[in-house]
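I am attaching a structure below and will ask some questions about it afterwards.
Complex shown without one protein chain; remaining protein chains in place.
Labels for the chains are A and B, by order of writing; each one numbers its residues from 1.
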Amino acid sequence: MNAATLPAVDERADPDTGKLGMWIFLASEVLFFGGLFIAYLYGRTTWPQGWAAASRHTDVVLGTVNTALLLTSSAIVALAVACAEDETRQRWTAGLLWATATLGAAFLAIKGIEWHADWREHLTPTASFAIRVAGAQQFFALYFVMTGLHAVHMAIGVGVLAALAHARAHGRAWARAHHVEVAALYWHFVDLVWIFLYPLLYLVERHG
Amino acid sequence: MADDSIHSRDFNRSARAIAAAWFALIALMLASLGSAYLKLGPWNMMAGLAIAAVKSAIVAWLFMRLRESGALIRLVALAGLGVWFILLALSGVDYETRHVTRSTLQAPQQLQRSSAP
Partner (left out) sequence: MTSYLDDGLTIRSWLTTTDHKRIAILYAIAITAFFFVGGAAATIIRLELATPQGDLVSHDAYNKLFTAHGVIMVWLFLIPSIPSVLGNFLLPLMIGAKDLAFPRLNLASWYLYVAGGLLTLEALFLGGVDTGWTFYTPYSTMFSNTYVVLTLVGIFVTGFSSILTGLNFIATIHTLRDKAMGWFKLPLFAWAMYATSLILVLATPVLAITVLLAVAERLFQIGVFDPAYGGDPLLFQHLFWFYSHPAVYVMILPAMGVVSEIIPCFARRPVFGYRSMAYAIMAIASVGFLVWGHHMFVSGQSLTASLVFSLLSFIVAIPSAIKVFNWTATLYKGAIRLDAPMLYALGFVGLFTIGGLTGLFLASLALDVHLTDTYFVVAHFHYIMVGGAVMAYFAGLHFWWPKVTGRLYPEVWSRIAAVVVFIGFNLTFFPQFLLGVEGMPRRYHAYPPQFQVLNLFSSAGAGVLALGYLMPLVYLAWSLRGGPRAGDNPWHAKGLEWQTRSPPPTHNFDAPPVVPEIVYDYRADERDPEGAR
């Protein structure tokens, strides 16, 4: 056994491989959420009145606040990555990661409030669904599936960022700059999904 | 040290770009919100999607660093989007050319039965 003759570099140490792996995963996620957008497009073009009527019952204030929270969290995590790559500023990284996770948690809390309100207003897909316009119930069924799936992804993101923040504060080997960058990529993707969910769910028809 | 100032310059550049992007994103979000209150007919959805597209371009290009990424990463991103467009386009051919006349059975009913096993 002559391991000494093999190249000294451990190929797995290449930081770009993790980035590539995450991008490939995100490409698969585009198709994952993408199926829901197709179902949404079917519903919107088939039941335009129902979609409009139902969309007016979403809480546009909370939805907008959440969008702002998420966009801000993306900026903050981008800053965290920049800090991690800068020797003098890398001690800020953990704090920024915690901030991002907190904003994410706030997003989830607001989402929970929204869902609770929806349930109270009989907007969940049950026999007592409140809006008597054809297609409105389907809108809300998709609304819950889409925001629900998004929330699951966000929760995972919050967990990962919190774990990373903790690991960085304790100097762990798996929380280096390129690991932060990979986690940030995932976070940005979750933001991207919401960027489309916001107008499609909250802003179908607000005039009149 | 000279090294530090070079890195500082890099960081400051990044920080400025991130701040500018954030401003743009919030502004676009407000524009999207505002446009929904205007009576634009089918252009409401177009406006909403167009603004969302610009916002996602900012996030992807700047935050996700597609700007600095190599051809491979950009290809990966494009592949995901492209395949989704195939799904949209070809199923769209069916939906655009299929003429549906609904019977009374197919008018959506409220839920009447209990959950299936």
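Just so we're on the same page, a contact is a pair of C-beta atoms (placed from the backbone, for glycine too) under 8 Å apart; a residue touches a chain by one contact, two chains touch by 3 or more.
No experiment lies behind these values; they were computed from the predicted model shown.
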Please identify which residue in A:46, A:72 or A:90 touches the non-displayed chain.
A:46
May I ask which residue of A:110, A:130 or A:149 touches the chain that does not appear here?
A:149
Give me the chain A residues in contact with the hidden chain, please.
1-3, 5-7, 11-12, 14, 16-17, 20-21, 24-25, 27-36, 38-39, 42-43, 46-47, 50, 125, 134-135, 137-138, 141-142, 145, 149
Quickly run down the residues of chain B that touch the omitted chain.
72, 79-80, 83, 86-87, 90-91, 93-94, 96-99, 102, 105-109, 111, 113, 115-117
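Methods note: only the chains that are shown with their structure count from here on.
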Residue numbers on chain B that touch chain A, as the complex places them:
4, 7-8, 10-11, 14-15, 18-19, 21-22, 25-26, 29, 32-33, 35-39, 44-45, 48-49, 51-52, 55-56, 59-60, 62-65, 72-73, 76-77, 79-81, 83-84, 87-88, 91, 95, 107-108, 110-112
Would you pull the chain A residues touching chain B in the complex into a rising list?
19-20, 23-24, 26-31, 34-35, 37-38, 41-42, 44-45, 47, 50, 60, 64, 67-68, 71-72, 74-75, 77-79, 82-83, 85-89, 125-129, 132, 134-135, 137-138, 181, 184-185, 188-189, 191-192, 195-196, 198-200, 202-208
